[in-house]
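The complex appears here minus one protein chain, its other protein chains still in place.
Up next, chain A:
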Amino acid sequence: MKIQRKLLNRIEGEVELKLLWDSGRIKDAFVCAPNYRGFEKLLVGRPYLDAVVITPRICGICGHAHLMASVEAIEDAYRKAGFKVELSDKAQRIRKLTLTCEFLQNHLRWFYLYLMPDIIKLEPNLRELYEPLKGSVWTEALKASNLPVKVIALFGGQWPHTSYAVPGGVVCDPTGWELVQAEFLLRKLKEFFEERLLGMTFENYLSLKGEEYLEKLGGDMRVFCEVAIDHGLHEAGASYDRFLSGGNFLPGVTSGVLSENGKKFSFEVSKVSENEDFSFFSKRKEAYTWSKAARYEGLPYETGPLARQLMSGNEIIKNLYGKYGSSVLVRVLARLDEGAKLLKEALVLLSGIKLNEPSWIKPPLETKNFSGKGVGVIEASRGTLIHEIEINQGKIKSYNVITPTVWNLGPRDGKYLGVVERAVVGMASELKAEIVVRSFDVCSVCTSH
């Protein structure tokens, strides 16, 4: 048996893939996150508002999602302790808008910057377009990915790493100037979607129906689909076919749990647990990663755009899933389709912001003496993100973070392989196995935090 060790280190931090080959196929796979930074421990003993400054630093790609989870966990603690926390419609819209923009940034960068370079390995003639730093589409896509980031900056001051959302609302007080700018930026992003990604107008894209969807696709989505189907990526990459989404924040992003026999349940955070058996925390010699394994009712679940879209009743994705299962093809399309729909939602959110409402409504409590417990469950672009906080006399007593990649890239437990591990077992090509891993949106930095 051949043992192969492989570092995946494009953009998302280092993930080590250990593959055990037997007769030309992957017999077993280990996803290892080699670095650990100790966020949860660092937070203990600090004033609890520090969490909104520190937790975004868990991840440079989806730090904004951490900010939102953190703020919601604190607000939940207030409410559970009997305090009324009000948020104006304006503050809610702005928070949702900036989080949506982080999704847009992530989806674009993920597709063009992280995934397409693997695709040009399969089809070298596409190199001219998608080669990192040099390809004409790559550079254009990079610039387009900065448009939603600028929208976050208009309300949050900067991206990455702002803490502009605080319990009770947001700190910004935008004027029409910010709204006009944001709208302009989103419209430019829409143009990029139409000209490059979708290869057709938004209206045409949104009118595509189940059967004809794949044939009618245009733009870079079509390029990807053709290569994917030519190389069998429509048949590779299935894992447990159990999906989960925790956050409920827009029409296209709903929560729920989907079992392997197609039954839907509502998501209950109390059913989430973490297993440490194969993580270094256990100090066992079998341990191989700093990541824990997240489980729902004791079972591994896939999270991310595909999970969300299946939960949200997205007909196109449901159809594709029916036909091709949870393959690389469907996983990628779920993400891109979500991107297109979220962009539309972003414009709706923006147009509804009423400037005369308050941005921040001071919560009615003295922070120094506050004690309580709360949980914030939201969707980050990569999937379900959970923050749990316990506060004692104004100080953090304990803090726990379960990131999207802990669901997908976490290790095995006594019974089940991790979601990604399971997805690559049986594969015969190293490159395709890597593409399968990447289709889950690898991020080692948030896997071990």
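Assume contacts are C-beta pairs under 8 Å (C-beta built on N, C-alpha and C of every residue); 3 or more make two chains touch, one makes a residue touch a chain; residues count from 1.
Assume contacts and distances are computed from a predicted model.
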item	value
Protein name as given in UniProt for the chain not displayed, "Cysteine desulfurase IscS", "Tricarboxylate transporter", "[NiFe]-hydrogenase II apoprotein ferredoxin-type subunit" or "Transmembrane protein"	"[NiFe]-hydrogenase II apoprotein ferredoxin-type subunit"
Listed residues A:T162, A:S239 or A:S327, member touching the removed chain	A:T162
Touching the absent chain when the full complex is considered, from A:L17, A:V31, A:I54 or A:M68	A:I54
Residue of A:Y321, A:W360 or A:Y399 touching the missing chain in the full complex	A:W360
Residue ranges of chain A at the interface with the undisplayed chain	7, 9-14, 34-35, 37-39, 41-42, 46-47, 49-50, 52-54, 57-61, 63, 91, 109, 113, 117-118, 120-121, 131-134, 138-139, 142-143, 145-146, 149-150, 152-164, 166, 168-173, 175-176, 181, 354-356, 358-360, 362, 443, 445
